[in-house]
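Shown here: the complex without one of its protein chains, the others still in place.
Chain nomenclature is as follows: A and B, assigned in order of appearance, with residue numbering initiated at 1 for each chain independently.
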Amino acid sequence: MEKVLLKGNEIIGEAAIRSGCKLFFGYPITPSTEVIEYLSANLPSQGGTVLQAEDEIGAINMCYGAACTGNRVLTASSSPGISLKQEGISYAAAVELPMVLVNVNRCGPGLGGLGPAQSDYFQSTKGGGHGDYRLIVLAPSKAQELYDYTMEAFDLADRYRNPVMVHTDGFLGQTMEPVVLKDRPEAPEVDQSWVVNGCKGREKRILASYSLTNEVGEENNLHWEKKYKEIEEKEQRWESFHTEDAEYLLVSFGTTGRICKSTVLNARKKGIKLGLIRPITLWPFPVKGIRPLVDQLKGIVTVELNTGQMIEDVKLAAECKVPIHLYRRQGGMLPTEDEILAYLEDIFQPDGSGEVHE
Amino acid sequence: MMDKVIMAGFGGQGIMFLGKVLAYAGMTTDLELCWIPSYGPEMRGGTANCSVILSDEEIHSPVVDHADAAIVMNQPAYERFKSKVKPGGVLVVNSSLANVGDQRTDIIIIEIPASAIANKLGNANIANMVCLGALLPSMKLVNWETVEKSMEKLTIKRPQFLQGNLDAIKEGMEFAK
Partner (left out) sequence: MKKVFERTKGLSDAHFTFCPGCTHGTIMRLIAEVMEELNIIEDTIGVSPVGCAGFCQDFFTCDFVGAAHGRAQAVATGIKRSLPDKMVFTYQGDGDIAAIGTQHAIHSAARGERITSIMVNNAIYGMTGGQMAPTTLEGMKTTTSPFGRDPVSAGMPMDFPKIIANIPGAVYVASVSVDSPKNINKAKKAIKKAFQVQQAGLGFALVSILSTCPTNWGMSPVDSLDWLRENMLPIYELGVLKEIEEVKNL
């Protein structure tokens, strides 16, 4: 299989092409711009369309229109741009349109900076736009996962007729790592009996989300809720790293998720039984990964690039049965593996005398 | 085994390219690697830096807090990154454009007049490769053969630059002997 060295953002573009993505609508914004640049150079020759929209609002609504026709569609942006897209994302969730959204996070609020951040966790996982909806949110932590999860995002979007977000950051977007361009088995046949493509030989279809009466409105909400429950039940994903005998646990995703692996290995060299849960789906949050560990744990530290957002989900997952603390860097700064360990040692004073497996 | 290398200098000195040479050298032997550019506002300013991690096992943390080696191609880069080399590590300094002054004694400092050597070779733009040559003997996971292959790949669209770059690396290696 072909192995390439590309920037993370370019990998996303390549994965989209190889996933059969036919259309990309976007607006340039650092640090996500290489996605639209890569696709502008490479998607048209594969029979696809790339359109630079007048603004982010235009881009997401073009995605909405294209998704209504049943073709695979992608957009990518960074935090302020994703804010602008929220109205359209809400509409797409309501009409149940499969589409993939990439948020190459930068730090905020406001214009913020370009450094890596996870400050859009709430926005991504709790809806983001108006109304009560959920996105499936995937959080890669390295280039290979940018490739794999982007492909997976298209399949999940089709399977559940739901927008799926790939939640990454500028660090992953700009870094180059080798990626194996795995072939993907043909995308599963999905029901397209809902798409709008001209009503030849069938009843006309309307894809819209207005509920004229409250009764209809509630019926719609119950329908969406049922789907979200099914996704919560079936699609929680996480990586467990040295959790079998863990007395202490780090929970961290994306760039910090991989940094924490080094922390775990360093801690184990010192005799501290530390493990890591790296959420792969931020929504649905991997409660199933954390809850079974609660009885064996003496403490949890979430490591985040924000003021503490995911920690709320970790507390719910652990039902607050374990002390849970936050170690965070902000504004585009990344923690080192050592400073995370120093914090954990300071907070929990772990007994480092235990025999541990590295 | 791991090689963590920081490269820094003026924009235009080929810092990112230098990193790519190391990265593609790692690709030729299937190493795990990260090429990490400085990005954002720094791209627009005068300085450029990037880091490369090469490893024979999975790279978890990509944060290069302290490097095994660094190449600094001007004075500001020297000032900023001299403290980022681990004790026992190697610091290659382009002495044509940076004065090391008070030196660290816990690392190996290779002062090489890379810009002067490059000029002597007839191309001021290959001072970066001269520096790379100076560092190469100290690296654990890449060597002349893999760097040569890397350079072939990177100059595939402009093969006229291949030999000049390789000669510059050779000069640097010779100097560091």
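Simple rule for what comes next: a residue touches a chain if its C-beta (ideal position, glycine included) is under 8 Å from a C-beta of that chain, and two chains touch if they have at least 3 such contacts.
None of the values given here were measured: they were computed from a predicted structure.
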Chains still shown that are in contact with the chain withheld from the display: A
Full-complex contact with the absent chain, from A:29, A:66, A:179 or A:277: A:66
Residue touching the undisplayed chain, where the options are A:4, A:53 or A:342: A:53
Touch residues of subunit A, complete complex, unshown partner: 22-23, 25, 49, 51, 53-55, 57-59, 61-69, 71, 73, 87-88, 91, 95, 196-201, 204-210
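Note that in this section only the chains that are shown with their structure count from here on.
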For subunit A paired with subunit B, centre-to-centre distance based on mean C-alpha positions, whole Å: 34
Complex contacts: residues of subunit A adjacent to subunit B: 3, 5, 30-31, 113-115, 170-171, 174-178, 255, 258-259, 261-263, 265, 332, 334-338
Complex interface listing, subunit B residues touching subunit A: 20, 23-24, 27, 30, 32-37, 39-41, 59-63, 65
